[in-house]
Every structure is written in C-alpha cells, then in structure tokens.
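What you see is part of a larger complex, with each chain still in position.
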Amino acid sequence: MALTAAQLQELAEAKAARAETRRPTVPALEAMLFEPVPVLDHGFVRVVDYMGDDAAVVQAARVSYGRGTKAVLEDRGLIRYLMRHRHSTPFEMCEIKYHVKLPIFVARQWIRHRTANVNEYSARYSIMDREFYLPAPEHLAAQSASNRQGRGEVLQGAEAAHVLDLLREDSLRNYDHYQEMLNADEEGKVLDPARQGLARELARMNLTLNAYTQWYWKTDLHNLLNFLSLRGDPHAQYEIRAYAEVMMASLEAWVPAVAEAFRDYRLGAVTFSAQMLEVVKRLLAGEAVEQAGSGLSRREWRELMEQLGRPA
Amino acid sequence: MALTAAQLQELAEAKAARAETRRPTVPALEAMLFEPVPVLDHGFVRVVDYMGDDAAVVQAARVSYGRGTKAVLEDRGLIRYLMRHRHSTPFEMCEIKYHVKLPIFVARQWIRHRTANVNEYSARYSIMDREFYLPAPEHLAAQSASNRQGRGEVLQGAEAAHVLDLLREDSLRNYDHYQEMLNADEEGKVLDPARQGLARELARMNLTLNAYTQWYWKTDLHNLLNFLSLRGDPHAQYEIRAYAEVMMASLEAWVPAVAEAFRDYRLGAVTFSAQMLEVVKRLLAGEAVEQAGSGLSRREWRELMEQLGRPA
C-alpha cells in the first residue's frame, strides 16, 4: 500500500475539503472518508462516497415526503421488520462507493457480484504496480482433507518456507520479465531504445494471479449486505473475507441500525429445511431422535446438530 | 400536487437542514433538492439525494486517488471522449434519487427500465389519493393515421369536450366506488360501522389507469441517460416525456459537462446503417442517388432523407 507523494497529496486534499449540504450526512462515516484501510499485505479499502443513511431506508419504505427521523426507535423497529422478512427494495435506496486495491485472484471472486458498478485499473492502458500478495505465515494453510474447497492446518517449517520462496520468486521474476517485455519501467520510461516493447495488453499475461489490481466499486446497501453475507462467511476464502471485515466496519459506521439487524437476522441466522424443523419439533417434544429415523442425510444431520450445539 | 400541511412541514424541514460533508457537492443541484417540480396536472418530480458530480466520472475512469478536479477543461474532454465512444462504467459511478408522483399508465412504461431501484406507494397497505390525470386540451390528441402508436391532430369542440367529460366522470365515479367498497374515506376513517369493507388489495382494482401513484426511484447516471434518451425522445408518449424534461433540467444542474456531451453525442446524434452510409458517400461524390438504386427500403430512404434535411 505504498502510495506515491502525489497520491498522498491528493488524499490529503480530498480529506481537507468541506462543503455544506442538505443531504443526509453520517458523521461517523465522514470521519472514515478517503482514508485507505490496509487489508492483506499491500491492499486497502477506502470509502470514496455514500448516499443515504438508516433513515433513508425508512423514508423509502414509507415513500415519505420528509426524512422521517423523528422517532429513531420506531425507525429501528421498521428496519428490523424489513430485514427479518427479507424486504430488499428499501435497502437499495442507500449507495456506497469504495476504492479497493486487491490481488487479481480475489478480484475474480469479487466480480461475480454482478449488481454493482465497477471501474478497474486497465492493464491494457497502464503499467501494473510491482506488488504481490504473499500470505502471512499463519495463513499459509494446507489443503483441507475433508473439504475439497477449504483449508486445513497451517503449513510449518521447511514446507512453509519453501512455498513462500516459490511464491515470492515467481511473482518477482514474472514481473521483471513483464517490464523487460514491455521495454519500460513502472513509470513507463523506455528501457532500451533499440527495442519496440511488447503491447501492454499482451505483456500483462505474464503476471501472476497474486498481482495487485485496483478498482472503484459502487453498490447499493442491499447488494452490499449480500456481499458481506457471502464473503464475510467463515466458509469464504480468507483473502476475500479480510476485505469483507473492513467493509463491515464501514457498514457499522454508516447505517448502525441496518448493521445491527443484519447481524441478528442474516449473519447469525440459521435456515432449517422442512425436515430439519420436524426434527427440532420432535426433540422439543422430548422424543429421542436419531439420524437413522430423522429423514435427514448424514450430512444434513451433522449440520443440524452443529447448529443446535449438540453432539452429532 | 396538493400537499397536506404535514407534508409541507416535512419538506420545509428537509430543505432547512444543513450539514458539513467531505463528499463532492453540487451547489446548483443542492438548490433544487427536495423541491417538487410540478409535472402534468397533479404529478411532480423532486430530487431527494445524489452521489457524485462531473469530476466523479473522471475520477472513476482514471481509478484515481483524489478528486481530479484540477483541470476542468481536460475533464470535459475526457467526458466527451467517454460519451462519444459509448463507455458506460464511468457514468455508473454517479447516482441520483427522485421522488415522483405519476399516473399509473406512465408508471407502467417507466418501470420497464429494470436497472433502477424502486419503492412504490402500496395500494395493498394504504388508501390511494383522489387524483387523476386529465389531459390539457392541447394534449387531447386523435389517433395518428400513419403511426399506429402515435398521436395525430388535437381533438376539437364537442368531441374533445365529450372525451374529457368521460375521463373525468369515470375516474371520479370509480374512485367514489373504491371508497364505498373500502368502507373508508381517504384518511381511512370507517364510513359505515355496520359494514366490513373490501380488502384494500382488492378494492384498488376498481381504479382507473390515470390514477396517480408515487415512488422513490434511484438510478445511476448511465441508466438515467438511457431513460432520458428513450423517454425524452419525440416518439415517446407525451405524458412520460413531460417527466423526462423535468429530469433533464436536474441533469443540467447536476453534471453540466455530462449533460452537454449527452446532448451532442446522444440526443442530437443519428445512426446510419452500412447501406445508409454508402448512400451518403455516393451523394458526397456528386452522384444522383434515388431510392430505387439505393439498397434502402422506401421506409429507410425516407428516414435518411429526413435526417439529411433533403426532400424524400
């Protein structure tokens, strides 16, 4: 996240600017505006702009003429009702815009959230930074034995060291060759006037998937919650979860009542199938239910017992 | 557009509020905020919130760290380039939210723009206002003879008067029966304690399509331009065009450089097919081209000559 002097200057100016507005304004989020919050080794998330607040959700749900902020308690109740019953349109009435720096393999997961606006740094047009994600030792995990798309224990000792060496050396070598093919350095200065240099749109293909890219990403609050719910989940890959956690903090600052309802009714919620609910009812009636007679597969049984905090 | 005292009070409070913000702010649009601009006989459009400005388009296109407002002239050039080459994503980085009151048959055209966020006043939950669109005399047009979905001359005299009488009487009678079925007045007060009253979600079906509804409608700038381009077009039905024109004025206040580029490259632009372009080239070469040998159908020929300002 090494910013140039010019970038730091731009940030400082943006942060120093003040204007008067009639729009809904959230001081807690204003305090965060423009400031890059570090994520992973070279990434960041910074809030660039926002529209609306908790009251804007209520205002839209009621199609009201004013701001409707008179009764904060009542607003909180309505927001909780809307979240519990999975209403979506009132939450679409708030919008937030982030500037994010992230490894390409994370960007490839992230972009699958289609209902968002994106402007990405163009490697056809510009030269990429010499920055690569290298996992911290505690995140260098082995393949999980039980979950084909998960992680197991953390690698140790020589194996860990060797893996890190390979990742580092390959990233840097490929980047050096990228510049060599471009015949240009990071600022675009020609290296060897006798050569032409490969087109940027081709040379970039030599970069590794841990290279950092960046983008502006703008979404409405409803789709932000979907993003946070999926990517903040313990089953999400750690590297994208790290971004979701920082964005969760901006959510708390921005729309505290929505964030609270989101934690209660989405993040902490469980969904039981018809058959699972039947098992819960039988258990509540004092029956001794076992997987065999439960109507659930072994996998579902295990999932249910885990959620109920009981031995499987 | 008769607002209640409570609504006027809410509006006045919203307009009086001021806060300090670090966000991009557009004074010309701030001056318009919250104020309902009348459209048709009882409708309105009011801007409720916005995100971004001309510079935000540039900032996103460049994925820059700051606001990038130093060189207004350069920004204008980039905006014109982006518009001319139909780039869309940088324009998606601005967002605007309107509160609109509009006849239901207009709402049915409008809602076809799917890439927007909408919260509509619920006739399942609430009682509709006693307001109906009745065309002004100059908009009471006959069916076009040449265009199956267009208008011809304005109706005159007895026919016009009769049509207006029918529209007015049917709207009002149906509304009166709506309240009678509901067994409630506009404020929900029960009319006859001996009756139950039909469910709101059913009674509403007796209303006519010129009844006014209202909604919050939020969209990004790119999709707003698509809306204005389609609905501000002379071929659009007058009643929705009246809304587009008011929104065009908010566009000019909000993002003047984008609005200028939009007028030049979208509103005033023409598209020629491969065959039409061929005809233009032959004409420029001094050839006397006629429809017969032009490769164009009669309809296309007529369209082309019209756009070139020549007799067909």
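Order as written gives the chain letters A and B; numbering starts at 1 within each chain.
In this section, a residue touches a chain if its C-beta (ideal position, glycine included) is under 8 Å from a C-beta of that chain, and two chains touch if they have at least 3 such contacts.
Keep in mind that what you see is a predicted model, and the values were worked out from it rather than measured.
K.L.:
Given the 2 placed subunits, let me have the overall number of copies in this structure's complex.
P.N.:
Copies in the complete complex: 4.
What we mean here is this: only the chains that are shown with their structure count from here on.
K.L.:
Between subunit A and subunit B, what's the gap in Å when you average each chain's C-alpha atoms?
P.N.:
35
K.L.:
If we count contacts the way the header does, which residues on subunit A are in touch with subunit B in the complex?
P.N.:
Answer in residue numbers: 3, 7, 9-11, 13-15, 17-25, 30, 33-34, 48-52, 56, 59-61, 63-68, 89-90, 92-93, 95, 97, 99, 117-121, 214-216, 218, 220.
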